[in-house]
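The structure follows.
Only one protein chain is missing from this complex, and each of the others stays in its spot.
Presenting chain A:
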Amino acid sequence: MSDEILKVRDLTTRFFTEEGQVNAVEHVDFDVRDGEVFGIVGESGSGKSVTALSLIDLVETPGRIVEGEVWYRDADLAEEHRDSHPDAVDGDYVDVRQLPEATRRWLRGPAFATIFQDPMSSLNPSITVGEQIAEAVEVQRRARANPRRTRSRTQGYGLGRLLVDSVLPSQGYVSDESQERAVELLERVGIPDPEQRADEYPHEFSGGMLQRAMVAQALAGEPDVLIADEPTTALDVTIQAQILNLLTELQEEEDMSVVLITHNLGVIARMCQRVGVMYAGEVVERGSLEDVFENPVHPYTEGLLGSIPDVEDPAPRLSPIEGNVPSLLDAEMGDECYFADRCPKAMESCLTDIEEHEAPAATDDTDHLVRCILADREYDESEALGSAAKQEVISDD
């Protein structure tokens, strides 16, 4: 059995807005191994969050996943669909994107769970925290009992149900068992007095406590892969440290894999074994933490690392990346390497030769992939173009 729980291939998500087509995620490849934390790091607008949403098929219109495969390892599911969807099965893996909608929905919970950046807006302010978690538990419980007919409360809530509920309000959706399980989960994520806290509303929780509650909700389905999208960005450092400790602990004990998305390189360093760096919708560099942090090849990765002040060893001056994050509007994106106009090492072929940066190339180490001309050749300072020269090459084109 191979040790990848998730293999993402060629994932491309675009938004078709009134201003034009936005290429949010372009041909993204990565693997997530059993029991590891895989980090995705990038600046805002680099496509990190859209990648996360694409994995669990939650991209909303006007966005659409236009191509790509998300292979998830599940022998039973593969067996079940081998005949009905032969294209979607490869050994023990199923391509989540080619499975029927109901199955995909069923997978959210036992296969994938997500926690988002802002816990306050992820929870319903008018329902108690305990009930919201219990609801997630209930959905999972029912889904397991009857995998084909999973329904959450809101789905299929028609006039009939409304009448029944108003006449018989005791006909609750959530069973007592799920309520109890919700309290257990709250205790599991380190919330003191879980029984009492379960009856409180989100506004009575602090930010850190709410994020813990979100984690509890994500654990409801005992997921194989936990997708954490900026889970600590809204929190203070001391609370961030608590949540990171909690995630590490849960990941080890529950044997989950985690996809951790953040812009904070420190969080990546603490949590992840392997990292992908995203820029303008592409994964520009990917490898182990050591590869990416100690031997970065892509000038963007180098620039990112040079931009952050070190708390232990302050450099007198930072070396930021010049310029701003590029527009992802299709019409405004050229054929050249997207980083070329900010890149201090850009050469003529970066601006003209499309092939060179199309596919990520391996450095001598096969697991360290870089989408840059410099992946397999040495940098020669004399070849680098100044900003004026860059303009010239672009306008010549």
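The rule is simple: a residue touches a chain if its C-beta (ideal position, glycine included) is under 8 Å from a C-beta of that chain, and two chains touch if they have at least 3 such contacts; residues count from 1.
Everything below uses one rule, namely that contacts and distances are computed from a predicted model.
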Protein name (UniProt record) of the chain left out of view, among "non-specific serine/threonine protein kinase", "Peptide/nickel transport system ATP-binding protein", "Probable chemoreceptor glutamine deamidase CheD" or "Energy conserving hydrogenase EhbF": "Peptide/nickel transport system ATP-binding protein"
Can you tell me which of A:Asp255, A:Glu290 or A:Glu332 touches the chain that was removed from the display? A:Glu290
Of the candidates A:Asp310, A:Glu332 or A:Asp367, the residue in contact with the absent chain is A:Asp310
Tell me where the left-out chain touches chain A, residue by residue. 43-44, 193, 206, 208-209, 236-242, 244-245, 248, 263-273, 289-290, 293-294, 303-312, 314-315, 317-322, 324-325
